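With one protein chain removed, the remaining protein chains of the complex are shown where they sit.
Take a look at subunit A:
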Amino acid sequence: MPIQLTSQAYCKMLLHTAKYPHCAVNGLLVAEKTKEKKKDGHSGPVLCVDCVPLFHGTLALAPMLEVALTLIDTWCKENNYIIVGYYQANEQTKDSRPNQVAQKVAARISENFSEAAIVMVDSSRLTMSCFEPIVFIHDHHENKWKIREVTTDAFEDWSEAQKITSALLVGRSYENLIDFDNHLDDLRNDWTNPTINKSVLDLC
């Protein structure tokens, strides 16, 4: 079943993109692990409750990506999360197609979650007002990544996501967003972004 985004997941993706306008950025999307499986094998949409911003700049190198995946995997197990998707914003604002890096990481995620999705952020449409969703969601069908039309259904609550993201962009909260690269530069930088999570909660 297709993924759905919470306000927290959406706004942190956009904050990451806004923090490094001149770079490509990427990150992982996580959902809560549910044990229930309906008899016919179908469950509701997978709700991405959070995202973990990974890198900015050069995305195509393996070692730190592997470290990040391992550490975040451990964090997921402790919090009953599962990695369900991957997001990326390309360096070229006019290009929002998933490239080799995106497909490789998504393939890796698919090993643990068969319906892993790629979310591409269209940074050419990034505005302060966030009047429309600027993500493209890609699902894996028959060995190909197919783009899915994004409506407000792709969000748990679009108007809330819009309001919160806009407020945080205007307030320049992206200056305090921490990605895994920042963490590697200084271990005290917390890639779970508790401060931003709190701001999101306060605005809900």
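The rule we apply is simple: a contact is a pair of C-beta atoms (placed from the backbone, for glycine too) under 8 Å apart; a residue touches a chain by one contact, two chains touch by 3 or more; residues count from 1.
To be clear about the criterion, contacts and distances are computed from a predicted model.
Trainee: Among "DNA repair protein RAD51 homolog 3", "ER membrane protein complex subunit 2", "Vacuolar protein sorting-associated protein 35" or "phosphatidylinositol N-acetylglucosaminyltransferase", find the name that the UniProt record gives to the complex chain excluded from display.
Mentor: "ER membrane protein complex subunit 2"
Trainee: One chain is left out of this view; which of A:Thr70, A:Ser124, A:Thr152 or A:Thr195 touches it in the full complex?
Mentor: Within the whole complex, the residue contacting the unshown chain is A:Thr70.
Trainee: Using the definition of touch stated at the top, determine which of A:Ala60, A:Ala107, A:Val170 or A:Cys204 touches the missing chain.
Mentor: The one listed residue touching the chain not shown is A:Ala60.
Trainee: Which subunit A residues would touch the chain omitted from the figure, given the whole complex?
Mentor: Spelled out for subunit A, the touching residues are 21-22, 58, 60-64, 66-67, 70-71, 74-75, 78, 91-92, 94-95, 100, 172, 175, 184-188, 190.
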